[in-house]
Structure formats: C-alpha cells, structure tokens
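Removed from the display is one protein chain of the complex; every other protein chain stays in position.
So, chain A:
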Amino acid sequence: MRQLVVIGNGMVGHRLVEAVRDRDSAGAWHVVVLGEEPRPAYDRVALSSYFDGTTEEGLRLPDLTARDGVELRLGDPVVAVDRARRAVRTAGGSVLDYDALVLATGSSAFVPPVPGHDLPGCHVYRTIDDLEAITADARTATTGVVVGGGLLGLEAANALRLLGVEPHVVELAPWLMPAQVDEGGGALLGHLVTETGVTVHTGAGVAQVVPGADGRVARVRIGEGESAREIPAGIVVFAVGIRPRDQLARDAGLELGPRGGVAVDAACRTSDPAVYAVGECASIDGTVYGLLAPGNAMAEVAADRLLGGSATFPGADTSTKLKLLGVDVASFGDAHARTEGALEVVLNDAPGRRYAKLVVSDDAATLLGGVLVGDAAAYASLRPLVGRPLPGDPLDLIAPGRGDGGAGVGALPDDAQVCSCHAVTKGAITAAIAEGAADVPALKTCTKAGTGCGSCLPMLKSLLAESGVAQSSALCEHFPQSRAELMQIVLATGITGFTELITRYGRGRGCDVCKPAIASILATQGGHILDGEQAALQDTNDRFLANIQRNGTYSVVPRIPGGEITPDKLVVIGEVARDFGLYTKITGAQRIDMFGARVEQLPAIWRRLVDAGFESGHAYGKALRAVKSCVGTTWCRYGVQDSVALAVELELRYRGLRAPHKIKAGVSGCARECAEARGKDVGVIATENGWNLYVGGNGGFRPRHAELLVSDVDHDTLVRYIDRFLMFYIRTADRLQRTAAWMEAMDGGLDHLRAVVVEDSLGIAAELEAAMARHVAGYADEWRGVLDDPEKLARFVSFANAPDTPDPTITFGTEREQPVPAGPVSLGMPTTRPHHVEV
C-alpha cells in the first residue's frame, strides 16, 4: 500500500481525503493527514454562525477517521518537505515518508503593516481560535473597527454586533464589497448595512491603530489630510484579504504562481509530479481562488489523478450569494461587465430596497452575469443560465415579484450546474430523484448538493416539485391542500367543523392523518377539543386526554409548571398513584407520570387531581408540553435572572396551545444552561441584561440545538417574540413538523424567521400577537371541562354494555415493587408503515 500525506486539514484537504476514499475501493492508498489546527476540519464558510449559537461540534465536517485507512494527526504543523527523500517533518519532530503529497495549507489573513497592527486587541477572522479570541476581547469593548468592507469584513461586523460591540467598517474602495458588486449595488448595500447599526466609512484607509494607556487597542485613525479622523475601538478585526500559505512549497523549491500560491497545472500537480496542491494555497492558471467551490473542484481532480484518472480542472465559478447582516447580496458570472460589448439591464428600486443588474451579450441573447442586492431570490435560477441563451426579456427575469428562487430550473439543460459549491449538475440531481431521493435532506446526502453555502436549496426544492416523484404537499388522499393551506382556509372562512371543511374542500370521510391535523387546526379556534364532532377527529390520546400505553391502558401526566411543585401536591400525586395502583416515574421533562390507568378509571383519577389544583399536562397532545427550568436566582449562586418565575409564566401562558407537533421550552438562569433550553423548540437563557431567545431545538430522533433569534431583550419583548414565533409556526408548519424541521424547510431560514418575528417584515406581527392573546384568554383546563360535562364523561367506559367491567385482557405483573403490563401484549418495533408511528 502506498502512503499519501496531506498537509492541512481545512475544508479542501478534508474534501480531498473524502474523494480519495470514495474512489479508492481497492485500498491503494493509506492516507495520513497532518493538520496545524488542534481540531478536526470544520465548515469555515459557516464560521460566522458560531456567533449565532452554532457550536464547534455543529460546524464540524464528517469524521475522516471513521473511514478505513485514514490517520489524522492534529495540532502538529509540517515545517519542512524533503522532496529528494519524499518525506515531511513536523514541528513535533515526526518524519513521515510519502509516495504522494498534497499541499492543502489554505491561506492566512493578510494584515496590512500599519503602525499598531499587532497591538493586543487586533484580530483576524479565519479560524475558530480567532473567533474565541474575538469573543474574549469583545467582552470589554463597546465599539470595534473592522478593516475591510468585503464579504469577510461584513461577516466580522455582524459578529461584533452579535457580541454586543458597535461595529465600524472601514473600506478603501468607494463602496462595500467592490469585488462582487458594482457601484449601484454598492450604494444600496451601504445604505442597508448602515440601517443594521453598522457605521460604514468608505473611501478611507486605515492609517494607524492607536494604543491606550494600558497598551491595548484604543482608537483607529483613518483617512488622510482633511478627512483624517479617529474612531474609538476596543477591538480591531482585519479582513482585507488573504495570502496563500506557500512557504513550505517555496522552501522546498517548488514553482510558485505569479501572485504567490503553489503553481499547479490543470491536473493540480505542482512542478514535482509527486506533489499536488489544492485549495487556497494553489495557483491554478495563475489564479488563487479564495472560494470553496474552486477548491472542491481541485480536490476532486487531484483525487481522481491519484487513482489513475485523467480529470482536469474545469474552470471556476466565482459566483457568490450571501446574506450579510440580513442583507441579500449575490454576484455571478461577469458581474462587472468586462466582456467586450456587454450590455447592462439595471433595475434600481431604492424605495423597494432592491437593486438588480443583468449583464448580457451585445446581441442581448446570452446572459453573462449579474448583481443582486437587497433581494437575491432570483439568484438560484439566474446563475445556472450564465453563458446560455436568455429565456426571455432580461427585465422580466429581475422584475419585482418574479424572484421565486427556482423558476425556470425546468428549462435548464442537464449539464447546467445547480450547486456550484459541490459542482452538482441538474442531471445528477434529477437522476438522484429518479432513484428515490424524495426530499431535500435525501438529496443532500446522496449528491452533496446544498451542503455548502445553501444558496441552491430553492432549486433543489423546485426540481423535486417538478419531477413526477416529488411528494405533493397534499395532506392525504382526502385533502389536496397542505396543513398550512387548510389553516388559511379555516382562518379565512371561519369554518368550525370537519364535515363542512371536508365537504367543501376535500373528499371522502377522512383518515387518521387528516383528522387529527384538522382537529389541531380547529382547536386553535377555541372550544373544547371533545365538543361534538371534534371528538371523533382525535387520536385516542386526545380523545381520552391521556397517552395510550402498550397494553391499552393510559398514562396520566398532570402539569407541573416549570417543574416546581409544593410538598402538598407531591403528596397528592403519591396518594392518587397508590390508591389507583399506578406505576409512577419522574419523566424527562420535570414532571411525574402515572402509568397503567384503565380508561374507566381516568375520570376518578382526574377528579382527585383537579380538586387538588392540578390540570392537564397535555402529555397526550400536539401542544405545549413542559417548560423546563433551572433554579436561577432563586437559589443558584450563578443565576442572573429568575428563570423559575419565567418558566412558570411561559408554561401558564402557552398551556393548551395546539400545534402541528409538540412544543417544548426551557429557561436557564445563566449561560451554564442547566435547563437544557437549547434542546427545546423555544429556549430562553438569562444574560446580565435580559434574555437570549433561541428557537428550533429538539432532542429526539434528530437532535438539534436551538439557534439564537435575539439577544438581551427585556421580559416584555421576549414574550412578544415568543408569541409571534409560536403563532407563525402554528399557522405555517406542516403536519407533524417540529419547529426545527419547519425552520430547515423555510426559504431564507433563520434570517427570514428573524425578519418576520423581530422586524415584522410580513406585517403580520400584530395579528399573530392578537391570536395568541385570544388563546391565552380562552384557555380552560381540558380535564376540568370533561369532569363538568356528563355527556363527555359517559365516554370514559370500558364497554358500552358493561361500563364498569375492567377490560379482561389487561393484567399486571410486578417489577421493582411497581405494577407493569403483563398478559397478551405483543408489541415490538412496528414493521408496517413505520412513518405513522407518532403520537
């Protein structure tokens, strides 16, 4: 077996190893990866999401050592390459022989040599270590200066903002992001960025970083002559550009590119045929690309060559689409109209906050490139058209209201690239769909499309929608509408009954899919869920207001808001469980579950509980479950806010709220997060100044951490945003879609959600709040409602003809001194229709 040594465990080095392993089925190569950073490869493109709450683990790329024949040695950089001996030496003194070597050392941030550039408080923005250092320094800073107004600089400015530091951006060019956007787009961009609270200084260079008395950064002097001025700054981040890390190659005598970088040919081979270079350290055709897509393409080429293939670098797509500070920016193809005779079609809609420019060939027949600022929805459908005939009038393509993101994808030829990050063509995606990939996550897994910058996701959705096999959004055979559409129909028509709804908008008599979903929609309109016809819509759990268990008995979970309970109430639960012979268990959600109640026992059990002041815990419903709390300032020496009081308040506010799926929440009194709030749909974490709100987390089958929606808000703002968030979810999510999946499927994701909830971009906030207010005012305990209604009570019988005879098939044994099911129970893992097993 031959040994392949890879220097650098960044994104491209990682991709190269994956590509070698994918192709090397015969096991020709043993791969050793040597990385300088102490941690395994992570998603540098998504680095900024670290400040939105994504953890290091969340950024991590798939574990290479899970694959056969890969050895990963981290935290030990290579210091020399001996080409004559075919060996490398690391800082730690290891020497490793290679048969082939790949340089994937990436680049480093360029720091301009202005006076003071290396003072404490000066940073660059490239690694997780950099972000940790920035976070630490941001604690003491009130304002910060970002040097460089390009893509990285704006990301850094947003990071400072999220860290509570007021950012200033200094850019030498007359407008922001000069590499990607033109003057018109730059003007709007500057305007929109300023609105987000970033102070923009364009046409100004940094002259000096000035220290304070403590020797740390204190001010930044910018501009010259007349316009020279100083900005106070507790922190400075340089983001002016990158330099390929080619020192090893230089020392080893390899040829370099005209502007630095290791020179490689179209096979990604350096001047030494045993040595390849890929990614940002490589200079291919004289160009060093600072983007992931060309790097990945090089990784694929080098891997192919290592296994005897003959792939060549296909050329690079430098298109970008970004969301910076909530502002959409996209640039693709010949954005600056450098092609001979190129014409421009511009739509500059300042009041509409959008700028769009298309660059077309001199005969206006071919699309060459474009720039979009403010609204980049059209990017996904425009980018693949570059170099191809225009489907119609160019102005139509950028006209307002047109940007559906995926339009026109059907018209694309199969070889058009849909995902530029991973060079996936439309053909590859339609083939995957034909082979059974039925949704976006499946496409991500089998084609890698959509796993880079994510800007192709709307296209993936359109392709799914356009292909015959795509799942329709119909609820089931009885309703052609989606849950969200039915919700809108109910809201608009005021229909209150299932029969009316299915007669007017569906067909047949419904099923176990549509009935509970519609019961949930109707429940948001008020009334008891077991009133009249509604009762027949409910799953057994909702019908008996208890969770069915494997032997046909039920569990009983009274609400214990925030997990706080008096000794007297604890005694009541103990007595009830003892008197009815129930098995008891503390649940994973800070409450107590009593198991083994027969259907005819439920009213008597609940009578006792309701009389003692308990109410339904909705453990049976697609509804708010529990709001978990920690002890916060009440007891904990670290607590900074009263987490118990807030948890209790939130649980009482949202109790009984019916939703597409269950909703869980948590409130922690400080950043130690003992309530595991970030594992909940709604997570609140106390800060010195107020509360941070996280949304879209869950445990369960696919654990996901909640993401930061807003930070440091006061109590009333917090509650308002949670009201809006929950109602927006209830109105628009699919059936059985938890908040995490709902957000994942949302166009524009977290940013869009933030726009709707925080900035009220859809103008519906007032209505959402009013709907929540109606819910809060209309809440009544469901169990009390049953106990007070003889007709409903009469349904809680074992047999219609023998109401008090216990079901003879239910028998109990004893385990650890408690009753457990015995008798004819034959449940195992379900084998038929497993997707239906949700309660």
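We take it that a contact is a pair of C-beta atoms (placed from the backbone, for glycine too) under 8 Å apart; a residue touches a chain by one contact, two chains touch by 3 or more; residues count from 1.
Throughout what follows, contacts and distances are computed from a predicted model.
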Per UniProt, the name of the complex member that is left out, chosen from "Cytochrome d ubiquinol oxidase subunit II", "Phosphate transport system permease protein PstA", "Nitrite reductase (NAD(P)H) small subunit" or "Pyruvate dehydrogenase E1 component subunit alpha":
"Nitrite reductase (NAD(P)H) small subunit"
Taking the entire complex into account, which one of A:Thr142, A:Ser473, A:Thr499 or A:Thr814 touches the absent chain?
A:Thr499
Contact with the hidden chain, among A:Val114, A:Ala179, A:Ala266 or A:Ala535, goes to A:Ala535
Tell me which of A:Arg543, A:Lys680 or A:His775 is the one touching the absent chain.
A:Arg543
In the complete complex, the non-displayed chain touches which residues of chain A?
477-478, 499, 508-512, 514-516, 533, 535-541, 543-544, 548, 550-552, 599, 794-795, 797-802, 805, 807-810, 824-827, 830, 832-833, 836-837
